[in-house]
Structure formats: C-alpha cells, structure tokens
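For this view, one protein chain was removed and the others were kept in their places.
Just so it is clear, A and B label the chains in written order, and each chain counts residues from 1 on its own.
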Amino acid sequence: MKRQIPLALVFIFGIFHIFQYFVPHESSEWLYEFFLKWIYIIGIFALALGIWSLIRVSWDKVKHRRPNWPYALITLGGLFAMIIFGFDYFRHFFTAEGLQNYMFRAFFDYILIPIQSTMFSLLAFFIASAAYRAFRARSLLATLLLLSALIIMLRFNPYLGFFGDYMEKTASWLLNVPNLAAKRAIIIGVGLGMVATSLKVMLGIERQYLGKD
Amino acid sequence: MANSKRISAIILIIVIATFLLSWIIKAFNLEGSPNNTGLWFSIRDAFFITIAAFLTLAIFSFLYKDNPYYKFAEHLFVGISAAYWMCVGFWSTLIGNLVPNISSSLSTFFRVPYKGLHFTYFVPLILGIILLMRLSSKRGWISRWALAWIVGTTSGLNLIRYLRTDFISQVSNTFIPLLVDWKGVGPFFSHFSLSSTGQFAMTLSNWVIFIGVFCGLIYFFFSKEHKGIFGTASRVGIWVLMITFGASFGYTVMGRVSLLVGRLTYLFRDWLGLIS
Partner (left out) sequence: MKLKILSIFCSLLLGIVPLAIAQENADTASVDSTAVASPAPVSQLTAVDTDNDHGHSISLKWEPSPDDGAGLKSVIGYEVYRAESPGGPFVIRAALPSGASSHIDVGAKEKESGDYMADYTDYYYKVRAITADSLVYSDSDVFGPVQCYGQWFNTGRIPVLVFVIGFMCTTILLIQKAKSGAKLFVRRLAGIEAVDEAIGRATEMGKPILYVLGLGTAADIATIASYTILGRVAKKVAEYQTRLIVPCYDPITMTVAQETVKTAYADAGRPDDYNEDMVYFVTQSQFAYVAAVNGTMLRERPATNIYMGLFYAESLILAETGALAGSIQISGTDQIAQIPFFIVACDYTLIGEELYAASAYLGREPLLLGSLKAQDYAKAAFIVLAVIGFLTINFGIDWFKQLFYISN
C-alpha cells in the first residue's frame, strides 16, 4: 500500500502528460501550465528540508567538536545572517522588501558573486592541468583526442602564417562533419536511454527512488 | 608543530594588516571619486570591495593547497548561498505565486496584491506539506506521494520531449544525399574541385556523417558483443567520438581562460585601481 499508491500515481501522471502532448485543446494546456507551476511551489517546500539537513549536520559538527568544527559555525552564521537580512527583520517584519535590503544585496554582490565567479575562473587552471595530463598520446584514442583539440585550439592563431588558412578550414570541417556525426550518435543514444528510463519509471520497473517499506 | 602554528599566526597578522590597509586606502580613493556620496559610504563600499578581493584571493589560494582562508570562504559561501536561494524562493514563489491565490489576509500581511481564491493552488500546498512529512519517522512514508507526483510528471514530459527532439528529429535530419548534385561520371570528373562547397567535398562530408553516425550508434549497442565486423564498426565509432571530444575540449579552452581574465580585471581594476 505504501508503495502501490505512489507507483500508481507515477503511472497516472506520466500517462496524463503523454496524452496531454497530443491534445492541443485549451483545457489540456491549462492543466499542463498548472502542473509546471505546482512543481516550482513544491520545490520550495523541499528546500526547507535541505536547509534543515544543513543546519543539523553543521550543528552536529559543532556539538561533537568534529574536525574543522569552527568552520561549521561560519556556515551557520552566514546562513542565519542572510535569512535575517532576507526577511528584513529590523525594519519591516515580513515584508517583500527583504530582497531589497541593503545588506542582503551587499552579501549577494560582494560575497556570493565574487566567490562564484572565482570558482568558475578556476576552470582556466584546471583545463590547463587536465590538458597537460591527458595529452600524452599514449594510445590511438588519446592521440585522436589530442590532435583534434590542437587543431581547434590553433585555428585562429595569427602566427601560423601559410598553414593558418588550412588549419582554419580543417577545424571548420572537423566541427561541421565528424563532430556532427558523433554528437548525433550520442544524442540518439541518450535520447533513447531517457525515453526508456522514463518508461521504466512510469511502469514501476525503476523504483529505487521510493525506498523500502 | 609550535613552529607551524607561529608561522600561521604571522601569516594571519600579515593578511589582516594588508587588507586593513587596503580598506583604508580604498576608502580615501573612493572619497575623491565623482559619484562619491560621503565618507561613511566610501568606508562602507571600500569595506565590501576589500572583502570581495579577500574572498577572491582566498579561493585562488586553493590552487596551492587547502588552507584556512579557503575553508573560511567555502563555508561562508555554502551558508550564504543556501539562505539566499531560500529567501528568493520564499518571496518569489511562495509569497509571489502561492499566497496571492489562497488567502487575502496573508496577502495583506505580506503586502502582495490578492488575486482571488483559486482552489487549484491548494494542491501544491498540500503536496508541499506532505513532502515535509519526511521529517517524521512514523509518517515519513506519505512524502512518497508528493515525490511520485513530481517523478511521474517529469517522466511523462521527458519521454515525449526526448523522443521527439533526440530521436525523430535526428532521424529526418540524417536524410542527406550520398551523391550530391550527381549528374553522371563524366560531369563529375570534368567539374572536379576540392572546394568545400564543391560536389566532391560535400559528397565526402555526407559519407563521413553517414559512417560516423552509423558506427557511433553501433558503439552504443549493448546487447551484442563487439566482435568481427561489428567490433570493427564499433572501433571506428569510438574513434569518431574521440575526435568529437577533442574538438569540444579545444573549443572550450578559450572560453574558460576568459573567465580568469574577468576575475583578474576585478582585482586589478576595482580593488587595486591599477588599470582603468
């Protein structure tokens, strides 16, 4: 019973959305738009579960003085400070102006964005280290990977002189022909895999996500 | 051990002193700027710019090794980002979307315009509360109903979406001529050209696409052993895949480097003021 009803619900809603695709009538479209809106609303409730987990894990670290426990205090401090600013407690209790609170925006602009951008920029270093480690042409496959990467990287190099034009044409052909072919093969495989997995979920064959009774 | 603690303490003092100094200098530099609105604002803005620069360098320090500055930045980032998305989700979705459709008194309390009572909005509210029952060890099983709703909906949507875009559309897009503008052997040789838009190059490209897709799909065959001709085709498939992956890798290198340029610009321009 505890698993049968969810499995039935999965099947019913899955089949409904498949049928909905073939029914252009307004009522079907209305239901589809509502279902999508509902997913966003439910997602926010789920976020509360996540925040609870984060607080519990961090507090547990502090309470039992696990390694690096002072940093868990920083996590909790940042979390609660942002919540207070976000709800604009000191000025208007519970007001939508919370998101316009100066400190909330300052934390976003001067803490969140810089760290996020810096983490993203680490990719420049990591791509270089990955290339250094991987491009050693130890096998035919690695050689093919290396050669095609080199051709694409060098295509706009102004110092190649006579070869520059041929490099650019080769790179363009590589991107438009074998690249297209392989991507199409992967896309078809992935698409079929997704369709098959969706079907397995709807038919109740794939039910790991429900856990056990 | 005592030595390393002493070194860490000295480094900490140097870092604090450096950034304090940078804050003071920045505050006075901002004071003289055209859009300045007073000393207090200069001090406040300079503080935040200095904090942003400190956190940027703390994250970069990760490239050397894990250290307390990176740990500080990481844990602060986790806490603040989790709360940020919670606040945004609460105000934009719950208060912006749900409350105006279920309660006029709550709409007044939260100062959002009431849109009238829509009973359909009670469904996600109930499903959301059911999801929260996960926290209860006795009643937690009921949260599967909300999960089933989400999983069922997305499975149905995904099945159709991916069948259409990743299979049917790909089938019809693969219908390309294997002999482009073919008018017979004579005209082919008399008008032979290696130009990329020429008949020969386009025919060759179409054959490469045909063989590439064919062999790539064979590589992804799971229910037949890759032996003999099948194995050869599968090997050609993985070669084509590797060429693609190399091309993708090379394509993204410059994009990633430009991200670093952006961050360095912030440090040298907004923080240190060394470039305009």
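Basically, a contact is a pair of C-beta atoms (placed from the backbone, for glycine too) under 8 Å apart; a residue touches a chain by one contact, two chains touch by 3 or more.
All figures in this text were calculated on a predicted structure; none of them were measured in a lab.
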- [ ] Consider the whole complex, including the chain that is not shown, and state which of A:I83, A:L99, A:I127 or A:V177 touches that chain.
- [x] A:I127
Open item on the list: Using the touch definition from the top, which of B:I102, B:L217, B:V240 or B:L267 touches the missing chain?
Closed with: B:L217
Open item on the list: For chain A, which positions touch the chain that isn't shown here?
Closed with: 18, 21-29, 43, 46-51, 53-54, 56-57, 60, 67-68, 112, 115-116, 119-120, 122-123, 126-127, 129-131, 133-134, 145, 183, 186-190, 192-201, 205-206, 208-212
- [ ] For chain B, enumerate the residues touching the unshown chain of the complex.
- [x] 59, 62, 65-66, 70-71, 73-74, 77-78, 80-82, 84-85, 131, 134, 143, 147, 150-151, 153-155, 158-160, 163-164, 167-172, 174-179, 182, 210, 213-214, 217, 220-226, 241, 245-246, 248-249, 252
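One rule holds in what follows: only the chains that are shown with their structure count from here on.
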Open item on the list: Please tell me the distance, in whole Å, between the geometric centres of chain A and chain B computed from their C-alpha atoms.
Closed with: 6
Open item on the list: Under the stated contact criterion, what part of chain B meets chain A in this complex?
Closed with: 48-49, 51-53, 55-56, 59-60, 62-63, 71-91, 93-98, 109-112, 120-121, 123-125, 127-129, 131-132, 134-135, 141, 144-160, 162-163, 165-167, 170, 173-174, 196, 205, 208-213, 215-217, 219-220, 237-254, 256-257, 259-260, 262-263, 266
- [ ] Give every residue of chain A touching chain B within the complex, in rising order.
- [x] 2-3, 5-7, 9-18, 20-21, 34-35, 37-52, 54, 68, 71-72, 74-83, 86-87, 94-96, 98-99, 104, 106-125, 127, 131, 140-141, 144-153, 169, 172-192, 194-195, 198-199, 201-202, 209-211, 213
